[in-house]
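After this line comes subunit A, so read on.
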Amino acid sequence: MAYNLKEAAKKPERFTGGHRMCAGCGAPVVVRQILRALKPEDHAVIGSATGCLEVSSFLFPYTSWKDSFIHNAFENSAATVSGAEAAYVAMKKKGTLKGETKFIAFGGDGGTYDIGLQSLSGAMERGHDMVYVCYDNGAYMNTGIQRSSATPQFADTTTSPAGKKIPGKMQVRKDLTEVMANHHLPYVCQTAAIGNMKDLYEKSEKALYTKGPAFMNVLAPCPRGWRYNTPDLMDINKLAVETCFWPLYEVIDGEYTVNYIPKNKLPVKDFLKAQGRFKHLFKAGNEYMIEQIQAEVDKRWEALLKLAGKA
Partner candidate 1 sequence: MGKIVEIRWHGRGGQGAKTASLLLADAAFNTGKYIQGFPEYGPERMGAPITAYNRISDERLSIHSNIYDPEYVVVVDDTLLEAVDVTAGLKEEGAIIINTVKAPEEVRPLLKGYKGKVCTIDARTISIETLGKYFPNTPMLAAVVKVSGVMEENEFLKDMVESFKHKFAKKPEVVDGNVKALERAMQEVKGL
Partner candidate 2 sequence: MGIRERMSGNEAVAIAMKQINPDVVAAFPITPSTEVPQYFSTFVADGAVDTEFVAVESEHSAMSACIGAQAAGGRAMTATSANGLALMWECLYIASCSRLPIVLACVNRTLSGPLNIQNDHSDSMGARDSGWIQLYGENNQEAYDNTLMANRIGEHPDVMLPVMVCQDGFITSHAVENIELLEDDKVKAFVGEYNPENYLLNRENPIAVGPLDHFTHCFEHKRQQAQAMMNSKKVILEVSEEFYKLTGRKYELFEQYKTEDADVCMVILSSSAGTGKYVVDQMRAEGKKVGLIKLRVFRPFPVDEIAAALSGFKAIAVMDKCDGFNDAGGPLFTEVTSALYKAGAFGPKVLNYIYGIGGRDVKAGDLESVFSALLDTANTGKVTSAYNYLGVRE
């Protein structure tokens, strides 16, 4: 069914207020929208890696999750949910369960790109009927903004500080969406909370209701780690997409579709400038850093267009 903001609004909220995420955090916005894509009659078993989302949403004795929720450890959200899904298959065969249950595993970029990559890869390869969602805020925010392999090049983090000799994180970001696309899954996408949430909602719906393993990589800005004012969340999301720093695309059974091609691709500088973590890039003499980032964004964007047959 095509997305309609007003119709979607009537669906039940499945992630309540009363959680302890920071004011203005991008992650709960993403979570709410993904859960909204569930059919109201379906139950969900949701897992989360240790991280901001988990420690803030299930702090004893309060849970923000209206569905069943399990947290195990940092690196095993995918394996944990895969076990729950296997139990579901077995118990369903015995006829002891009614209705449909969907399985969703959440992890931040630390729990997904880094420490949880093996668990994710294994669960996806085994073909469990589940959705893995990475809410990517580009660093280990829960422990205090340490660099991850998802941190953009030159970003200033607490373990890749912009110092006198080393100007922030020296390495380019890992392209996890591509890594997952190469697992040849039925559904892989990259998305963000944009505008009226159409892209995020529709992709969530596809991921949830495609049989088999699905992977979603969703941008989730962090006002504290990225250093911008909380009201700017949706502007930051928009800039990430309009500059092609974070392209919106999906890979369905190996077929690439770029969901949004900006008419006026903005310079990545516009995205960087909005965030304090890139402040040092704008000092005189550091122009090369912005140029390098722009070159990397362009290279990846062109490659993506090529994969989608748009180049």
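Candidate entries met the following condition: all candidates are chains of the complex that A comes from, given by their letters.
Rule of thumb we're sticking to: a residue touches a chain if its C-beta (ideal position, glycine included) is under 8 Å from a C-beta of that chain, and two chains touch if they have at least 3 such contacts; residues count from 1.
Bear in mind that the values here come from a model prediction, so they are computed numbers and not experimental data.
Only one entry among 1 or 2 touches subunit A in this complex, and that entry is 2. Contact residues on subunit A toward candidate 2 in their complex (touch as defined above): 43, 45, 47, 54-55, 58-61, 63, 65-73, 75-76, 79-91, 93-94, 97-99, 101, 118-119, 121-123, 125-126.
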